[in-house]
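In this view, the complex is presented without one of its protein chains, the others remaining in place.
Chain naming follows the written order as A, B and C, and within any one chain the residues start at number 1.
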Amino acid sequence: MRIDRKKTYAFHNNVDFCVGTGRMGLALTKEYQDELRVVQEEIGFKHIRGHGLFCEAMGIYEEINWRGETSFCYNFTYLDRVMDSYIEQGIEPFLELGFMPGALGSGTQTIFYWKGNVTPPKSYKKWADLVKTTLTHLCDRYGRDRVVNWPVEVWNEPNLPGFWKDADMQEYFKLFKVTFQAVKKVDPRFQVGGPAVCGVKDEFWIRSFLDFCRQEKLSPDFVTRHHYTTEEPDRKGHFTYQKLSDPFLGFDNLMTSRVAIDSYKEFKGLPIHITEFNTSYTPTNPIHDTNENAAYIAHQLSHLGDVNESYSYWTFGDVFEEAGIPHTQFYGGFGLVAAGCVRKPTFWTFAFFKRLQELQDLSGRCIYKDEECVIVESADKKELRGILWNRGKKTLKKDFTIPVKDKKLTFIRHTVDPVTTNPLKLWHDLGEPAAPSKAQLDLLKRADAPLISSSILDASGDVELNFSVRGFGVEYFTISACNMTPDEGYDYSKVVKGS
Amino acid sequence: MRIDRKKTYAFHNNVDFCVGTGRMGLALTKEYQDELRVVQEEIGFKHIRGHGLFCEAMGIYEEINWRGETSFCYNFTYLDRVMDSYIEQGIEPFLELGFMPGALGSGTQTIFYWKGNVTPPKSYKKWADLVKTTLTHLCDRYGRDRVVNWPVEVWNEPNLPGFWKDADMQEYFKLFKVTFQAVKKVDPRFQVGGPAVCGVKDEFWIRSFLDFCRQEKLSPDFVTRHHYTTEEPDRKGHFTYQKLSDPFLGFDNLMTSRVAIDSYKEFKGLPIHITEFNTSYTPTNPIHDTNENAAYIAHQLSHLGDVNESYSYWTFGDVFEEAGIPHTQFYGGFGLVAAGCVRKPTFWTFAFFKRLQELQDLSGRCIYKDEECVIVESADKKELRGILWNRGKKTLKKDFTIPVKDKKLTFIRHTVDPVTTNPLKLWHDLGEPAAPSKAQLDLLKRADAPLISSSILDASGDVELNFSVRGFGVEYFTISACNMTPDEGYDYSKVVKGS
Amino acid sequence: MRIDRKKTYAFHNNVDFCVGTGRMGLALTKEYQDELRVVQEEIGFKHIRGHGLFCEAMGIYEEINWRGETSFCYNFTYLDRVMDSYIEQGIEPFLELGFMPGALGSGTQTIFYWKGNVTPPKSYKKWADLVKTTLTHLCDRYGRDRVVNWPVEVWNEPNLPGFWKDADMQEYFKLFKVTFQAVKKVDPRFQVGGPAVCGVKDEFWIRSFLDFCRQEKLSPDFVTRHHYTTEEPDRKGHFTYQKLSDPFLGFDNLMTSRVAIDSYKEFKGLPIHITEFNTSYTPTNPIHDTNENAAYIAHQLSHLGDVNESYSYWTFGDVFEEAGIPHTQFYGGFGLVAAGCVRKPTFWTFAFFKRLQELQDLSGRCIYKDEECVIVESADKKELRGILWNRGKKTLKKDFTIPVKDKKLTFIRHTVDPVTTNPLKLWHDLGEPAAPSKAQLDLLKRADAPLISSSILDASGDVELNFSVRGFGVEYFTISACNMTPDEGYDYSKVVKGS
Partner (left out) sequence: MRIDRKKTYAFHNNVDFCVGTGRMGLALTKEYQDELRVVQEEIGFKHIRGHGLFCEAMGIYEEINWRGETSFCYNFTYLDRVMDSYIEQGIEPFLELGFMPGALGSGTQTIFYWKGNVTPPKSYKKWADLVKTTLTHLCDRYGRDRVVNWPVEVWNEPNLPGFWKDADMQEYFKLFKVTFQAVKKVDPRFQVGGPAVCGVKDEFWIRSFLDFCRQEKLSPDFVTRHHYTTEEPDRKGHFTYQKLSDPFLGFDNLMTSRVAIDSYKEFKGLPIHITEFNTSYTPTNPIHDTNENAAYIAHQLSHLGDVNESYSYWTFGDVFEEAGIPHTQFYGGFGLVAAGCVRKPTFWTFAFFKRLQELQDLSGRCIYKDEECVIVESADKKELRGILWNRGKKTLKKDFTIPVKDKKLTFIRHTVDPVTTNPLKLWHDLGEPAAPSKAQLDLLKRADAPLISSSILDASGDVELNFSVRGFGVEYFTISACNMTPDEGYDYSKVVKGS
């Protein structure tokens, strides 16, 4: 295939905007911070979003009974500790306001191993005060001009009865209104959105939500939803297994949100943030640890910006407790990184898309995109960066002819496939140790990086690229002019004697 | 080939005993310490040997002229700083006493860009005082019981006129005697040796040296010599190119030293330390940076212990100034590690032999060795570790049948060859930048490690191993029992669906 | 006062044997590990003891209901992570077996903000299995020979109904017996003890415990108890205030345990470990943050070894959640170190006693001790190390005459008192910020170390020391021979010109 470098392809790449996380209290742990460091050093997300801001483990809202009287107070010790660590790591929150402090809940229903209370507040006034006090505290500590750029989302997946008592839509709308107004009172510059639904009656919820906003004259700043792409789970012991679904079904579903929103005159074009996405939505599905996941997600990343402002992979790391404390090294967790900071194949998919985004952030253009590949050119046209992925088991052959100006080009390839970069298989071959020894962990970490290959391409107007991507492989490549600057007397051909 | 696990092969593996270094003053630099850290973390040498202890850059001996009078003093500021850093890095010196402090020299002849004075002392008494004061200082600071374990070698390559004025043999013997007696006076436990010759009239020098010792009733604790295995250099600009010589010629030459020593009743069996070895002896021969070097050195390491106590690779890193300050990233330096801590292929040869030595240090046995391979078994027979190397350009096929007790075995391979681990080629393909940018250096460091592959082998009494080692490849493998400890419900076959 | 250096004073200094900690799950947090690092670098405790090993936050024991059936499993992910971190920090557990996993409890009674279940097991067999499986796992991962040296204590303060349902003594004895036998079954070398009582009917409990052991023919390896030295608390908001009690009342109480044990022929001389001690037993008593506490504890440390094998300060750091999540920087927590790794005055008391213990570990002797001071001499008599403390508000004057051999002595003093080392006051003067800014925290950390003073003492057979210790001050001093080794021409008197 011949690339026409004058043509521009639509490719809204916002891969680094946001990433998901286990409950906020886990951010206090060392393993969490270690995993986050690995992610930030290579990928560098701007925002982080997860549950549990107001849960007991964070201790923000407390009621005290003393000699028959009940008083309450706020406690920001852990919140500050978490936010300090985020900022030190170069990441800032995408604030999800939830769940309910136990002491403020109207009921006792909880979700997850860590028991997040999912009932409406016993007092909406106290809830509004909690929201305002918390945001004001953050503005005081981290600077108002910075904090107003932290997007605010109201609750999580209220369309599921597990996450919001009875999935009571009208109660959620009430919560949204009260919260929206509370946030805007702190500072009208805050961007606030909802309804954070997952793919269950999502279109109905979004339309109802916008009807409610229209009726109440609320102007949400964005709409949020989730996006998972697997079929029904099959459980076995601690694990679930699911088939990956046809990605285009998912893209169609995403389009329904766009269409719904754009059908409202006053909400037309409102940004949609996918505040969670992944293949499987269960935290113990081994698919997350595989090369197959990496290739499937590459395809996702090439599409998710089509009608959405951003999309937040659920989650950056494997420190996660929704289904209990992980039992083993690779437990099918959502993370890009596994315990001990072992990078999974999907980690590299994000790293590679970030490399493309870097060029795009500096006015680079997408010069080619199809269902297996995307190529971006730097603004000065001196460098090309591309990614190929192979969602199937069979080797993918892909040839390009690209017009270039230079006679010699440096061609670098980073290969992530089941042969080159497969820590899951290595761990399996080691006998699947629940807690690898230091030596085993060291070995896993040596086996988690791409294979890098290089060559010098001769070009005469055009350069030919012939790719062969193994099943479930992802490949990142760069092409740039090769300017030889040899030292006096250095002769590579003498060095390697034709090998 | 069928391995007979009851058989034991002679394989004196002392790979970690000592490594070479550029002049001691360079140990003050940060780049030197960074490179040494990389080497120590992976390989962990016990001793380090190099030139320049008494040269001006270390400033140990100083003469001061003040108002017409000359006095002298000792200054151990830099010596202490270097020794502190060595000990912090877990390495201790193999002391080479030389060269001459400029102020103490009988002449002005120097060697190298850094101008080491190579003339006999103007006063043997002052020289002896210098030696005694220095060793006493080291004993005081680092503990006598520790320091007496640092071997002491008298001078370097006095058989070359560049290193010792006129290659004056009798003068060297005088130096040896004075030095030997000075060291023993500080503590008779010190092990002292010479004559540190390279391969020029080496047999004649060694016999003459022993004749002299016999005559003077000196009992050296060991004999030292060097070992390089390339033919005459062809120079081009800053670089030299040499053909690798037939390794067996070198081994024969080493044997001549052994035979010579053993022909003296009183010196029979005296240890021989090869205090320098490498392929080429020129510090700007690109061979050092290649995969070919890695394979050739693997073969060397399988042999050098045959008649020698130890063998010290010249050198651990590329911070080196004998032929001037390096001009470019890969300049054909001796180092296992290049500038910016990029590990060369030969680095891994040492790392792999160290893995074997670890088993041998714990009473493991060599169960097989030939000219392309060595295999060691752990004392409990539960683990095998082996190395294969291919000194030729064509792929080497090698099959083993090994009797085992377990039904399932974990088989791990670490491959270092021109395709998997070739930072030199990557640098070449980048255009041979003299000073890589941060991004280029980062890329080189990502491309300097072995490819790791794993599998589970089924065995029935015997296990079959089929190796295919690329030209100039080195391969390290381990085999151990695979005890599956899967978590409840974990099913790898479901995870990877036959991929 | 004239010191007689031939006299030896009884001073069993075991200050570094063990230290307390908040619940084990907190060891996963970064702040905890950071605080522990500061403690270990300066003091270096050998063991660490705290609650919560078997609580939900550690997730070791789990019951799963799936389609109507209940199964259970063990999960050591977090336990391994905590133990790995301890070992990395050079500390090993003093294992307290407790509290009850929720799923294994016979009831729902809990203690603390973090809800530790304090009911007897619903099945003693399952409890014994849990104990055995956990210890066996630790032996497998960390090496049996190492792990059997970790002392084992059964439960915590069963003599309080808050810690053990109804403070049911017979039920505790049953628990002890089952646990003791389970542990010994894993390895008879394990040292196991109880009953871990606090000072409520402690003598009665200890005698009853030993009666029970005699009757059941159990041979506990040691007896454990706690030791706090404040009067009844006065609560105000989040805080409690208590008067320090007369220390000798406490020492008398400790003696009752010794006497009780020694009254049993078969238990006579059994070691007593004080597995918790501090001034106040409430986690929000500001006394812990003061200089007064430092001086009081110094006195304690000079006595606690009198009849006890060891004594474990409760706790090393301020990461602690028993009374809820701390609300502010200095909240009266038990820690030697406050949030952000600010060292409290009492930190230095331990650091100073450790300096004495270092000499004692190398056969140094206590040459003087009274109620305000202790002095230890090194085995070679070349160095003296001493500590003075002032439990009162008024300045303490203390003069010594010490016979010495050297003419000149280096005298170094480290002063910790309300003027030199008082981060609490600085924080107060800053306005008591709940979450100090980075700049404020930096300032606090600059103000948390001793003032160091030095001088050269002239001696003529005797040396005179005149101390003046401020109210609530602690002072550590060393005296050693001053051997001047000036550089050529260096003249300090010219440098400072009499200043």
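In this section, a residue touches a chain if its C-beta (ideal position, glycine included) is under 8 Å from a C-beta of that chain, and two chains touch if they have at least 3 such contacts.
Everything numeric in this text was worked out from a predicted model, so none of it was measured.
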**OP:** Give the residue, chosen from C:71, C:219 or C:454, that touches the chain omitted from the document.
**Re:** C:454
Original post:
Taking the entire complex into account, which one of B:160, B:244, B:434 or B:481 touches the absent chain?
Top reply: B:434
**OP:** Pick out the residues on chain B that sit against the missing chain.
**Re:** 28-31, 33, 59, 62, 66, 73, 75-78, 80-81, 85, 141, 235, 324-328, 339, 434-435, 437
Original post:
At which residues does chain C meet the chain that is not included here?
Top reply: 235-239, 241, 286-287, 289-292, 327-328, 331, 393, 410-412, 418-420, 424-426, 428-434, 443, 446-447, 449-456, 471-472, 482-492, 494-499
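Heads up, the rule we're going with is that only the chains that are shown with their structure count from here on.
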**OP:** Would you identify the chain whose Cα-based centre sits farthest away from the centre of chain A?
**Re:** B
Subject >> Pair of chains whose C-beta contact count is the highest in the structure >> reply: A-B
Subject >> Whole-Å gap separating chain B and chain C, where each centre is the average of the chain's CA atoms >> reply: 48
**OP:** Express in whole angstrom the distance between the two chain centres, defined as the mean CA positions of chain A and chain C.
**Re:** 44
**OP:** Send over the residues of chain A in touch with two or more other chains.
**Re:** 235, 327-328, 434
